[in-house]
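Would you mind keeping the following structure in view while I ask a few things?
A single protein chain has been omitted; all remaining protein chains appear in their positions.
Moving on, here comes subunit A:
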């Protein structure tokens, strides 16, 4: 009996460690990235549970533009609505718009990138030249152009963000695919007759995931800025929606008398975008073996 347990113990010591745990450990060593990670987790929790002290559309015309106080932590806006509640609700809007937009862009971009990188030839030429055309536009201008064509509104902002994210993902995935395609295990799979579809998604795609994750996280930050900019310019959320960009836009007329109307939405955008970018940096350092 005794011998048996000892052997068991020894087996546990040599237990195989998943790369996930190793990467997590590596990631947690980067303090800034870890803080960003928990901050974004916190934002997601805010977005899901919506702990708003006031109804976001409850107006109070006798208490407009009041400064931050114990009652209204971030003050009130021009209609006497509670800014804190609106910013919390805005978290949901911003995250949803960014996540949905970027995810759609990432999925389409990845598929196109895989096709371009794997098949080369004419499909690659068509896909990559189209991407070049899209990339030639400055990002925000392209988004404005798209919204100008399909009309304003949050859903259309999501579509704009998706479209202008596609070429970036396509490029990144294509270049990863080109490298992975030449690896021995891919050649081996090909030689035993694995189908193209299976090869692409089962063998090549997983190899591109690290690059995808980093780019995805960074893109979320950009997408939040784009969505806020579009709303600021009046192309995005309707003014009654508590979108951060729309709040900034309506607050700018009061900058002299009620600076809190701009400060808090601005801070929210700033911190969120910074969070996503730092997280992206941390992930890149963790996932890219070359940087070790």
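Couple of notes before you dig in:
Everything that follows uses one rule, which is that a residue touches a chain if its C-beta (ideal position, glycine included) is under 8 Å from a C-beta of that chain, and two chains touch if they have at least 3 such contacts; residues count from 1.
Convention: contacts and distances are computed from a predicted model.
Taking the options "Zinc protease", "Peptidase M16 C-terminal domain-containing protein", "Anti-sigma factor" or "Glutathione-binding protein GsiB" in turn, only "Glutathione-binding protein GsiB" matches the UniProt protein name of the chain that is not displayed.
Contact with the undisplayed chain is limited, among A:50, A:69, A:190 or A:238, to A:238. Contact with the omitted chain, checked across A:19, A:51, A:193 or A:256, is made by A:256. The chain not shown here touches subunit A at positions 57, 59, 61, 64, 78-79, 152, 234, 238-240, 249-250, 252-257.
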